[in-house]
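All protein chains but one are shown in place.
Here the chain labels run A and B in written order, and each chain numbers its own residues starting at 1.
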Amino acid sequence: MMKVAHTICPSCSVGCGVNLIIKDNEAVGTYPYKRHPLNEGKTCRKGRECFKIVMENRLKEPLLRGNGLKQSSWDAALDAVVSQIKLHPAPEVGIIISGKCTNEEYETLKKFSKNLGVENIGCHTGSVPSVDLGTATLDDVENSEFILIIGDVIKETPLLGRWIILAKENGAEIFAIDKPDETLTGVNSHQYQQVESISSIIDEIDSTVLEKLSSQSTVIISNLENGDNFEKLLTFFNQYDTKIIPVFQDCNSRGAMNILPILSDDDLSDLLEKIKVLYVVGDDPASIMIESMKNLDFIISQGCMVNETTSISDVVLPGSCWAEKTGSLTNTTGETQEISKILEPPGNALDDQNIITKIAEKMGLEL
Amino acid sequence: MFSEPKILGFCCNWCCYGGADTAGTARMQYPPNVRVLRVMCSGRINPAMVLKAFKEGADGVFVGGCHMGDCHYDAGNYKWNRRAKLIEDLLPEFGIPKKRFRFEWISASEGEKFQKTMEEFTDTIKSLGPLHRSFPKMSNKSPMC
Partner (left out) sequence: MESQFLLAKAKDDELAVRGECGGAVSALFKYLLDQDLVDGVLTLTRGEDIYDGIPTLVEDSEDIISTCGSLHCAPTMFGDLISKHLSDMRLAVSVKPCDAMAIKELEKRHQINENLIYKVGLNCGGSLMPITAQKMIEVFYDVDPSEVVKEEIDKGKFIIELADGTHKSIEIDELEEKGFGRRINCQRCELKIPRNADLASGNWGAEPGWTFIEVITEKGKKLLDGAKKGGYIEVKTPSEKAIIIRGKIENAMIKLAQKYQEKYLEENYPNIENWDEYWNHCIKCYACRDACSLCYCKECDLEKEFYNDEDGVVPDPLTFQGVRMSHVYFSCINCGQCEDVCPMEIPLAVIFHRMQKKYRDKTGFIPGVSEELPPLFSPEKE
């Protein structure tokens, strides 16, 4: 049994189409998806190797902490979750989710928290703040006369970079700004400006560059180490009559910010201080702030992979990876694309929306 | 004036390297620019090694093996001969004139042929000048403000 099935690459925020090669319910490779308008069968290495995510470090059974984490039944695991949530008043409960889940999961989780009265909820996106702006489309990039790039877009998100190459072939002028001596984007631009730090861009930027910003230009902002910079740059360039593309980190960061509050690293650590019970969906906060998690009474971790957070959790609920669920993802230019379930989750893992619904049912909540 | 070209010579152990040795013992002078690298057989050389040599900064690459019929491993030099033809076609595609690459059959007793070949090749490379490659790529940097 072999089949080739369409999906969207989950590895960055560009949203390329890829075909997974599936043999006996196992993802064994990828195959070019040439019909996909965004990337026409072209992908970077992460895209071509995304099938590996399906197999990597998967959680297959619910786990419950006794003397260490032990395999348990779904019922026992969910009962533990429910009793702990019930034991704490809503303000002591926090819910966080990553930018890698589907829009439908965000909606379901939003309803769940609302009905539960939990206000400490958000999507953790690292450095990127919530933005609410109309961004340029990829066609806009291709048809731009001038493109200003902050960060190494061609290297980090090559399939967005491809549209810059196409624009250049169309005669666009390309100007790049970044910190290193040389970058791949810089080498492929007409001009490269090296800056001391991203925060100084606004002061240092070549004034002739700003004169070139017009409705026929696009500014692409990527690869920033902190949210303040990102916000400053967005505000700065928003004064000009130019199109903008912010490059988010995860495959559905953009979708998450349409539905849920966005948590920066600081916001997340504030949230952790306020609560006693944490319910994590598809995320790994322990990998960046394990210290702030020491005061928690109870951690519930739901997701498809073993990570640092699952190892310190009290209950682990095995969820599905992107290829095992149906829903939609919104890419960095704001385009929403459907994905469908093309694989069965392994072992006793379940669909994530289904898990949230089960918890709600046991809590006696309507969703 | 370009006086010191860098030339890498791959010589097979059984013939060409012997030829270099013979030239040496007979005190036949050959240009010091040639760094000889001994390999067991010319059949050991693949095009990628020649490409790597140019990448690392060689201005010319020479490969020497046994005369046809004399290869210590029977057919190594036949194999090499076929690969050498590939290299001649490949180099110009990357902006390297094929004259910068040369191969020859030289036996262990042909010290003189070795010396002459090296002199000729060195002259060729000198007349071509140093190999300027357009790599690594640099961006067009605007001055720091």
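Couple of notes before you dig in:
Following the convention adopted for this analysis, a residue touches a chain if its C-beta (ideal position, glycine included) is under 8 Å from a C-beta of that chain, and two chains touch if they have at least 3 such contacts.
Being a predicted model, the structure only gives us computed values, none of them experimental.
Checked against the full complex, the one of A:K23, A:K52, A:K70 or A:K114 touching the unshown chain is A:K23. Residue in contact with the omitted chain (choice from B:N13, B:N46, B:T124 or B:S142): B:N46. Of A:L69, A:V82 or A:L166, it is A:L166 that touches the chain left out of the display.
Touching residues on chain B toward the chain that is not drawn are 46-48, 51-52, 54-55, 68-69, 74-75, 78-79, 82-83, 85-87, 89-90, 93-96, 133-137. Interface residues of chain A facing the missing partner chain: 1-6, 19, 21, 23, 28-29, 31-32, 34-35, 37, 39-45, 48, 154-155, 158-159, 161-162, 165-166, 169, 182-184, 186-188.
Simple rule for what comes next: only the chains that are shown with their structure count from here on.
Note on chain placement: the centre of chain A and the centre of chain B lie 52 Å apart, centres being C-alpha means. Residues of chain B touching chain A in their complex: 137-142, 144-145. Interface of chain A with chain B (complex): residues 176, 182-183, 186-187, 189-195, 204-206.
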